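Every protein chain but one is kept in place in this view of the complex.
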Amino acid sequence: MPTTATATATPARGYTATKDQLQKRLKRIEGQVRGVHGMVEDDRYCIDVITQISAIQAALDKVALGLLDDHARHCVMGADEAEQADKTDELMAAVARLMRRG
Amino acid sequence: MPTTATATATPARGYTATKDQLQKRLKRIEGQVRGVHGMVEDDRYCIDVITQISAIQAALDKVALGLLDDHARHCVMGADEAEQADKTDELMAAVARLMRRG
Amino acid sequence: MPTTATATATPARGYTATKDQLQKRLKRIEGQVRGVHGMVEDDRYCIDVITQISAIQAALDKVALGLLDDHARHCVMGADEAEQADKTDELMAAVARLMRRG
Partner (left out) sequence: MPTTATATATPARGYTATKDQLQKRLKRIEGQVRGVHGMVEDDRYCIDVITQISAIQAALDKVALGLLDDHARHCVMGADEAEQADKTDELMAAVARLMRRG
């Protein structure tokens, strides 16, 4: 049965449910970066370029927060007790990097 | 004479001198975003994906800081006194957005 | 037996082990803020004041990361399954606020 097969094949990675959504967001971000390239090509006003870069940063933060959330819910919670400490270390190191303190 | 022609054609935008370098960086960032898309496609470990997103954020911050620097040097300094107040408003609003407070 | 007494008195809050250390850091940060007040009083150079504010931000981020880490380890992991989802929501909302996206 395909459904069962899919269910048992669920990978350890946590964000499976939103994989499509995540890839769509990343495609959009890729397009935004290409757009900034075009703005520079066309000698657009620096402040407008910076504003667009801020929008890309916000979109990337949103993707990263979604990944963190799924990691916390699936990889950390789902781990056995022995692994949870290591997984939490990884989680916090990732948070520190996103806060630009890692 | 090409030199003169180029000199008179200098646009208002400030980062002309490093336009090539800026576009190269943006191409590299676009490739990094595509790389993250591939990592998600391949069900790579969430923390590794987040680490890569942090690297993209750092690269974008560097581009934004370069643009701000050129804006401050060329657009703000080069403006006449009447314009400088407005240009400084724009500069500070851009800084606030990059600090995620705008 | 003191050991048992201490063990049973452990509060729900997670960072008990480092409560003293945390309070010392906060006292130091309070002193740094007072120092910035004095720098302004003495008409010190703006850039030096901003540098000192950046140092305070870094110290506060460190305190917040320590609290998050303990929250993840004690409050989230220690919660029963029914509570873990809510605790993780809280954790992620706190991370978003620290990343200035909340």
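As written, the chains take the letters A, B and C, and residue 1 is the first residue of each chain.
The rule is simple: contacts are C-beta pairs under 8 Å (C-beta built on N, C-alpha and C of every residue); 3 or more make two chains touch, one makes a residue touch a chain.
Everything numeric here is computed off the predicted structure, so don't read it as measured data.
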### Task
Please identify which of the visible chains the hidden chain touches across the whole complex.
A, B, C
### Message
Touching residues of chain B against the unshown chain: what are they?
### Response
58, 61-62, 65, 68-69, 72-73, 76-77, 84-85, 88, 91-92, 95-96, 98-99, 101
#### Entry: Interface with the unshown chain - residue positions in chain C
11-16, 19, 22-23, 26-27, 29-30, 33-34, 36-37, 40-41, 43-47, 49-51, 53-54, 56-58, 60-61, 63-64, 67-68, 70-71, 75, 90-91, 93-94, 97-98, 100, 102
## Note on the structure
Logged for chain A, residues touching the omitted partner chain are 99-101
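The working rule: only the chains that are shown with their structure count from here on.
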### Query
Counting in whole Å, what is the centre-to-centre distance of chain A and chain C, each centre being its mean C-alpha position?
25
### Separation of mean Cα positions, chain B and chain A [Å, integer]
21
### Message
Going by the contact rule already set, what residues in chain A reach two or more other chains?
### Response
58, 61, 68, 91, 98
